[in-house]
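Take a look at the structure below.
With one protein chain removed, the remaining protein chains of the complex are shown where they sit.
Each chain carries a letter (A, B and C) given by its place in the written order, and its residues are counted from 1.
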Amino acid sequence: MTLRVAMIGYGFMGAAHSVGWRQAPRVFDLPEQVETAVVVGRNRAAVEEAAQHWGWAEAATDWREVIARDDIDVVDLVTPGDSHAEIAIAALDAGKHVLCEKPLANSVEQAEAMATAAERARSRGVRAMVGFTYRRVPAVTLLRDLIAEGRIGRVQQVRAAYRQDWLVDPSVPLGWRLQKEHAGSGALGDIGAHIVDMTQFVTGQPVRAVSGSIETVVTERPTVGERIGFTGTATGDTGPVTVDDLAIFTGRLDGGALVSFEATRFATGRKNALTIEVSGDRGALAFDLERLNELRFYDRTAPGPLQGFTTILVTEAEHPYVAAWWPAGHMLGYEHGFTHQVVDLVRAIHDGTDPHPTFAEGLSVQRVLAAVEASAADRSAWTEVAAP
Amino acid sequence: MTLRVAMIGYGFMGAAHSVGWRQAPRVFDLPEQVETAVVVGRNRAAVEEAAQHWGWAEAATDWREVIARDDIDVVDLVTPGDSHAEIAIAALDAGKHVLCEKPLANSVEQAEAMATAAERARSRGVRAMVGFTYRRVPAVTLLRDLIAEGRIGRVQQVRAAYRQDWLVDPSVPLGWRLQKEHAGSGALGDIGAHIVDMTQFVTGQPVRAVSGSIETVVTERPTVGERIGFTGTATGDTGPVTVDDLAIFTGRLDGGALVSFEATRFATGRKNALTIEVSGDRGALAFDLERLNELRFYDRTAPGPLQGFTTILVTEAEHPYVAAWWPAGHMLGYEHGFTHQVVDLVRAIHDGTDPHPTFAEGLSVQRVLAAVEASAADRSAWTEVAAP
Amino acid sequence: MTLRVAMIGYGFMGAAHSVGWRQAPRVFDLPEQVETAVVVGRNRAAVEEAAQHWGWAEAATDWREVIARDDIDVVDLVTPGDSHAEIAIAALDAGKHVLCEKPLANSVEQAEAMATAAERARSRGVRAMVGFTYRRVPAVTLLRDLIAEGRIGRVQQVRAAYRQDWLVDPSVPLGWRLQKEHAGSGALGDIGAHIVDMTQFVTGQPVRAVSGSIETVVTERPTVGERIGFTGTATGDTGPVTVDDLAIFTGRLDGGALVSFEATRFATGRKNALTIEVSGDRGALAFDLERLNELRFYDRTAPGPLQGFTTILVTEAEHPYVAAWWPAGHMLGYEHGFTHQVVDLVRAIHDGTDPHPTFAEGLSVQRVLAAVEASAADRSAWTEVAAP
Partner (left out) sequence: MTLRVAMIGYGFMGAAHSVGWRQAPRVFDLPEQVETAVVVGRNRAAVEEAAQHWGWAEAATDWREVIARDDIDVVDLVTPGDSHAEIAIAALDAGKHVLCEKPLANSVEQAEAMATAAERARSRGVRAMVGFTYRRVPAVTLLRDLIAEGRIGRVQQVRAAYRQDWLVDPSVPLGWRLQKEHAGSGALGDIGAHIVDMTQFVTGQPVRAVSGSIETVVTERPTVGERIGFTGTATGDTGPVTVDDLAIFTGRLDGGALVSFEATRFATGRKNALTIEVSGDRGALAFDLERLNELRFYDRTAPGPLQGFTTILVTEAEHPYVAAWWPAGHMLGYEHGFTHQVVDLVRAIHDGTDPHPTFAEGLSVQRVLAAVEASAADRSAWTEVAAP
């Protein structure tokens, strides 16, 4: 069988998803053929160029028409978060499997509606998946597996951060990611979402309460003239930054452990430093996205004089996803997670199982972020995360 | 002239201070001779052994008698925090210069009385200094100097942690450091104090408000039989741990920047990982006590393609304190900070200047810690630090 | 215009080259279309599967027929080294542009014939390129550029090594890479070739003499039954290993500097550790393929107290090749070099320029390796490399 895919949106995430769709069937043995059928965007010229450049058979400008087509099986949604709910729900209701880029939505209400739609679709064999691709970096999957095997025992604390510095320059203009109406939130929703999801994923425990602070370090920025690449050119005017630059919060996991979270775009010199360290009573595991082929493991059950953090190069055939790629010691990069995401989605569709992260998991991340905002508005007092 | 020193206390800190007194006059050119005259402790046999072993001319068991002696110039206080106030105030009032191991005291009230006594003594030319020796690790002093020079511009955020793992083992017994009446607090007061002091020291800004959570991960432990070394042997009984194992808190500096703090004895695999990273609008600086000869500097003003964190090996003659030691690339260790502390104290006494950290600085750390405890008792809500 | 490519061979290198051909036109703006037209191999079933899997339009079993076709513009040669000369020369003489995987050939004689053929073809506008893809890891290209800009001044010494450990296990069977008749040599020709090429590339200086030792650590291994993946299954028999496991040699660059080289498959724990450090009178540069997104730069002209190795994350838009990929801090991997190789080849064909490394450069590497073998056979005495 062949899965015909429509991708809606074509920004930076569209490029990454395109690599995933292109590479997955060539590098892995997939149980279904994949066809990159249509890419959809509002600007006809731009979307046609994207189609041509990234290898999509067709370009279209109306997502509703595309969703209505019989010859589309999968909708891959890479637009900004404010449009996710409407499109994803429509696609699911139209019987299309949906891969939705994170964050699931810009509000808990939207995310709830999406999770409900996904649940409804599920009963008809339609799959929904959220694009937290970092789960599928081999070292992160291995980290999760080792916790699940009990290698570090009971989780006693977690330290997670996602640090970037692209806003340190005050002349970076006011792109959509800095406007609440488009992005929902700033560092919190964009990169804080990743560390909340990763923490819940690797520990297998939801965050049940939070205490947090959010902050906008640079409050006025030049407005955007022409949009270019990740940001755009600046005009002479300025406007208010309406999202946070920085969020620091503490979480309580369901099993009782405390987690320190930090999401920032002001960590000078840190480009994409998603770091997580999980400390258990038998060991610890640490990961850094800037060295994504490495996982560090501390084994408290090893002989005393030999204990230390072991840097595992996660490039062996026996490591998750790696056998399909290169020999040991040959590095993987950022976009490989997108390929693995496609692999798992296609397999789940074929097998009739639910690919993770589900929309319910995406919703749970949104609820944690909403609780952080509520806490921040209440002097950072501890705030319960809404129950599922 | 010769400064005759009495050291009160002789535990782990006594060993470290003894090295400082022994090495400083041999390695550095001091303006005064130093004589390690008396070590004081309650247990006659033990204190005599300490005197003999560490090179103190005399052993004594009554600190009041020693403080009353005319032939003592400096009192070095290395007892647990609950005895600091009484002894330090008596010594200052008796006209002795005082070096007091951190934390200054177990309560803000005691610390206030000590700071008042120090101020009183100061008018008579008597010096008081708190033993936050990590300020005098060359890389930390350099970090402070580079911020003061403007190398990283305006401080926009700080990330500080002190992580150890010696309590992960639930069979570690209930030593004095785990009992509120002796230690005052746990990870917060012991190692949290260091990162609060270091943050204030390197940025030159006080923490003016905090939001924090504290936690005791293992709440019952075997009671101590015989005290040996750092902890002791376990008995068959257990008792309650009355201090925190873990403190996570956010601070607001006087200049407005947020600081994420974490102090923990449950970070499996981390032995003495005091890490601090200060992010400014022109650069960043990062330090890790487990690699204490290194300082990492990111310079945003460097040519774009060459930017990155530079690992400075802080072992050059032009680095703070280093010229007195070894050639470049020859590492310093933990106890060198204690030597530098003696050097700076002796020079300050000679010059008639105030050595830092002053008791007022020690008090300000206590006030921050007290505010963290108050915040933790108030659902982690933001809490002002008492004004100086 | 469209370049129609035939790839001859389909082992591990075929997979990597296929990614390059597939990604280059999608990620970069190429001046020519690229068509992955034919893949060629002796085993019909296997080559058909490779064609289907990796996205080649057609499979063929006779390379001579393919080379004779008018509709083929480029021949990409990924067979073992013993077949390179015959095929490459035939392809060049047939007017096809040739990309030949390294090493250029198994003997200097073959390599000379190939270089001559390339020179002959060049006069007719036909291009020839050797597949030393590590030149096109962005950090390596940057390393070369910084030396060319004079950032480290005059090169005074080089330290280069390529260390793997896949032969430490004595049960690894006797694959073609361990047989002199197929592989030409062992660690020396396979991975030693990379560090010789990289040294010559980044310094811009040929190696003019060598003193070297080669060694076979495990001299007997199980013969191969079924060939699977990188090696194959073992039979009950054993046979002699006829190539080196380990080569240690010293080279003299044209400018006078000494280079220490080590190529080994017995460096336990090192998976793919190509490391190079170039020391100049104004600075130094260091690279490690196991952390291929990083380049370390030491600037002796920086202020003394700030000197150190700067770890540059080579993921900025202003770094070589990176602008076409992801935002800063998003990692590249092993196969990206193969994409960059295609990009540069296609551009050179379009522009009518010579892509590097030329066959003459590939020949120069072969001459260095031959001189190492001659030296090793002469008690490691210094031996001149044959002049170009």
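The rule is short, and it goes like this: contacts are C-beta pairs under 8 Å (C-beta built on N, C-alpha and C of every residue); 3 or more make two chains touch, one makes a residue touch a chain.
None of the values given here were measured: they were computed from a predicted structure.
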item	value
Contact with the hidden chain (one of B:Ala57, B:Ala148, B:Ala328 or B:Ala377)	B:Ala328
Given C:Leu253, C:Ala284 or C:Val314, the one touching the chain that is not displayed	C:Ala284
Residues belonging to chain C that touch the chain removed from view	152, 156-157, 159, 161, 165, 168, 170, 211, 213, 215, 217, 246, 248, 250, 258, 260, 262, 264, 266-270, 277, 279-281, 283-284, 298, 300, 307-309, 378-382
For chain B, residues in touch with the removed chain	12, 15-16, 18-19, 22-23, 26-27, 53-55, 164, 166, 230, 270-273, 289-293, 313, 315, 326-336
Chain not shown, touching residues in chain A	142, 146, 297, 299, 304-313, 316, 318-319
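The rule is short, and it goes like this: only the chains that are shown with their structure count from here on.
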item	value
Given chain B and chain C, the chains that contact each of them	A
Chain whose Cα centroid lies at the greatest distance from that of chain C	B
Distance between chain centroids, defined by C-alpha means - chain B, chain C (Å)	54
Centroid distance [mean C-alpha coordinates] between chain B and chain A, Å	41
For chain A paired with chain C, centre-to-centre distance based on mean C-alpha positions, whole Å	36
Residues of chain A whose C-beta touches two or more other chains	270
